[in-house]
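Remarks on the structure that follows.
Note that this complex is displayed minus one protein chain, with the remaining chains in position.
After this line comes subunit A, so read on.
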Amino acid sequence: MKELRYFCTAGKGMEQFLVQEVISKLSACDVEHIPGKVFFTTSAGLERLRGLKSAERLFLLLKKLPPLPAPWDSGKMTRVIQEKIIGELGDWQQGLSAWLSLQQAAKESRLGPAASRRSRKRKRDEETGKEEEEEEGDGSSPAKKQDLQVLDSAADVISSSKQPLVSFRVCCRCSGILARKFSPQELGRIIGMAIHKRLGWKADLREPDLEFDVSFQVNVHLSDAHCILGFPVFRLPLAHRPYIRTTGLRSTTAWAMASLAAIKQDGCFVLDPMCGVGTILIEAAKEWQNAFFLGIDINESQLKKARENIQFSDLTSRIELMKASVTEIPLPAASVDAVICDIPFGRKFGCKTDVRIMLPAIVKEMERVLRVGGTLVLLLSPQLSAFLGK
């Protein structure tokens, strides 16, 4: 895969985990982060990109600009957008063709060798196509000609005589000063119009349509600090886990907690004494293959869902479940290597008795079962964390 610059969105506080992850898993370089986003360059293939566990979504970076000025009237805003966001046509065409090659690679990995044969043919077409293009010069406007050039590489249905149909959607988010003056829909519409005018592509708000040869989405995030444009690489967010059926805790958070537990050694015994539907156990067991996991919960219905989840993710060989109380964990002292636990601190799930009262006893019991040198990872609310710190 060619070296490309990407960015991932990440939950608040997850940026550091993601920075570590892209460096270790993708050998990424030029890694930088801002709140909620991590930028990096890598030549890793789609499968490795898909393996990122602490990110929400993955985008191919189109542009990263300083924040836009925010004039009051939309006429001036249109000009700002034309100048800054649209800018050079070449950027868009290069960006789109890189995105198309990613989509092509994804299609090939889905369809297998038959498709890759077709793509080789297409690559040849692409090379010859460019030359033809330069020779022909049939009087069409230069912008249109360049369009053809880019799109030739993607859609083999297009013969060179026919103009390819490109549709796109703009997904705009904004915050700060701009957000107070324009709604995201308004800005999205202005950006869409500007793209349409300069590049001749058709803005389409509906689902991608079959009558178009190429349909793409461009995400625009405007804030007081940055202006970032990117193409989503996968249809589903990275945080979506095909192997988990019922989710409790956010999968990315569960993964980050497991990564803190440092289950690197072979033969670790890991315990989640309030496992709920088992999200932490599954995320950890998927990533760290040489460990054994035990989940405990007092609630029968949660355990039932956890059992279904573990069966669904095909991890029954390494995760076991048991009904017991966290205050009386049925394990001997100093017997487990790591305890990972999302304490139900009451924002989403409460429990009958106040966690504040129970917390010291819970933590003491966890410490009892932990081996010397073992790791304890807890997810707490800021209040509870401060309380425990005392």
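Going forward, a contact is a pair of C-beta atoms (placed from the backbone, for glycine too) under 8 Å apart; a residue touches a chain by one contact, two chains touch by 3 or more; residues count from 1.
The rule is simple: contacts and distances are computed from a predicted model.
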item	value
Chain excluded from display, named as in UniProt, from "CTLH domain-containing protein", "quinol--cytochrome-c reductase", "Similar to 54S ribosomal protein L25, mitochondrial acc. no. P23369" or "tRNA methyltransferase activator subunit 11-2"	"tRNA methyltransferase activator subunit 11-2"
Selected residue (touches chain absent from view) among A:L331, A:I362 or A:L379	A:L331
Identified contact with the non-displayed chain, of A:S43, A:Q265 or A:Q311	A:Q265
Interface with the undisplayed chain - residues on subunit A	265-269, 289-292, 294, 317, 320, 322, 328, 330-332, 335-336
